[in-house]
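Heads up, one of the protein chains got dropped from this complex, but the rest are sitting where they should.
So that you can tell them apart, the chains are marked A and B in the order they are listed, and the count of residues begins at 1 in each.
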Amino acid sequence: MRLLTLAALALGSAPAAAEQAEPVAPKPMRRVAPALADYTDRLLFGDVWKRPELNPRDRSLVTITVLIAAGKSAPLASHLERALDNGVTPAEIGGTITHLAFYAGWPNAVSATEVADAVFTKRRIPASALQLARMAPLPVPGNDGERAATVERTVTAVSPSLAQLTNEPLFGDLWRRSDLSPRDRSLVTIVALTANGDAEQLGFHLQRGLENGLTEAQLGETMAHLAFYAGWPKAFSGTAAITKLKQKTPAQ
Amino acid sequence: MRLLTLAALALGSAPAAAEQAEPVAPKPMRRVAPALADYTDRLLFGDVWKRPELNPRDRSLVTITVLIAAGKSAPLASHLERALDNGVTPAEIGGTITHLAFYAGWPNAVSATEVADAVFTKRRIPASALQLARMAPLPVPGNDGERAATVERTVTAVSPSLAQLTNEPLFGDLWRRSDLSPRDRSLVTIVALTANGDAEQLGFHLQRGLENGLTEAQLGETMAHLAFYAGWPKAFSGTAAITKLKQKTPAQ
Partner (left out) sequence: MRLLTLAALALGSAPAAAEQAEPVAPKPMRRVAPALADYTDRLLFGDVWKRPELNPRDRSLVTITVLIAAGKSAPLASHLERALDNGVTPAEIGGTITHLAFYAGWPNAVSATEVADAVFTKRRIPASALQLARMAPLPVPGNDGERAATVERTVTAVSPSLAQLTNEPLFGDLWRRSDLSPRDRSLVTIVALTANGDAEQLGFHLQRGLENGLTEAQLGETMAHLAFYAGWPKAFSGTAAITKLKQKTPAQ
């Protein structure tokens, strides 16, 4: 039953029969590409989603991040439901979409709010679950001066506007919101950068992710998981960025 | 009223009440991601779109270029209306779509023609506004021999077909069309390359854009604007490409 839900969710269709016990790839896939249906059932749902190196909540957060960041609305509804089942809260989903507006562009975030609104309405999630009480901003990280200095050195001369927007709304406000933990915010950022091929910014955010509590093992498994949703090449480039970071900081 | 239109346009939905005076993020966004609605109203429409470093017409041209080049059809209709309000002509929209067929692929351009056709029909824009009189091609830039020599050196041996298509239809014909000014054509090209992560070609086109009359300040502000529509990482990579160009030509 749970497995069926998983398969149905991943494929964006409702389960045909709730009592079925095994994941079932949808009929069009089974007809057109039977080998893909097999990989879906046995490899993706039967194996990868169950690997212990990353828990189901994190796998759901990684999956919805790829789908939102890459603008894949069709399978998003069912993966948002799966994410809620796996313990991602409605406020965290709202926080993820807000964060991704900045990291993957407004159009992808706007589409995601429409899909999420339909899912939340269907599940009768009250607005109170989403309207955060006025929260105190999280403290600024100790090494933020270094980050700001890099922006000053590399961005200000070319685009004073982008530098200001990066220092104030982005790092001074968005990153200090408490609707996502810093660890989850880093995970979402790393996944979005990897899925969208934004390798240039990955080194900084991998480092920040480790500082925010992600482990190297989780980062490595994140790449294996997102290979299925963003494609193998993106996962390989993400892995190469982790390798590069480790070579810079050999003592870790 | 104007602000409301702006917000509604950006979000691809009709204004709920024409008499409302302030930009209003759409209801699904307000429910699911209230912080994002706030950023949309106060930061994106209340601040960025009004910054003087780039006029509203250029901001519209940048925005529709990102949406067409990245294949985001959903918000395109309302941004095309906004672009018309901001002074982009129907012929320039047609020219932009034609140009982006080459720089972002036919499928994105074909989708855009369908959206634009609906907008033009709704606004009763006559075909005469789009059917250009037979125009004389613009002159070939003085340094085109250098460009052709680079293609000869880097492309011809591998793909004679691509070299011929680049020299004849692309630079010999498309770039000499007068439905977009060379300055706007460069702007559209730079934005498309940046939004789609095509950094390898950016150096050449930034240089050409400066030759065609874009200023460094406009290029920098373009990156700040497109950060919101294509995501921060693309804007940072675009900014890095401008920095690199400036380092090559320190006297500028």
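Points to keep in mind about this one:
Basically, a contact is a pair of C-beta atoms (placed from the backbone, for glycine too) under 8 Å apart; a residue touches a chain by one contact, two chains touch by 3 or more.
Remember, predicted model here, so these are calculated numbers, not experimental data.
Interface note: of A:Leu67, A:Leu80, A:Val110 or A:Leu130, the residue touching the hidden chain in the full complex is A:Leu67.
In the full complex, the hidden chain is touched by subunit B at residues 71, 93-95, 97-98, 101-111, 113-114, 116-117, 120, 127, 130-132, 154-155, 157-162, 165-166, 169-170, 174, 177, 179, 192-193, 196-198, 200-201. Residues touching the missing chain, restricted to subunit A, are 10-12, 26-29, 31-36, 39-40, 43-44, 48, 51, 53, 66-67, 70, 72, 74-75, 197, 216, 219-221, 223-224, 227-237, 239-240, 242-243, 246 (touch as defined at the top).
In the analysis below, only the chains that are shown with their structure count from here on.
One finds 28 Å separating the Cα centroids of subunit A and subunit B.
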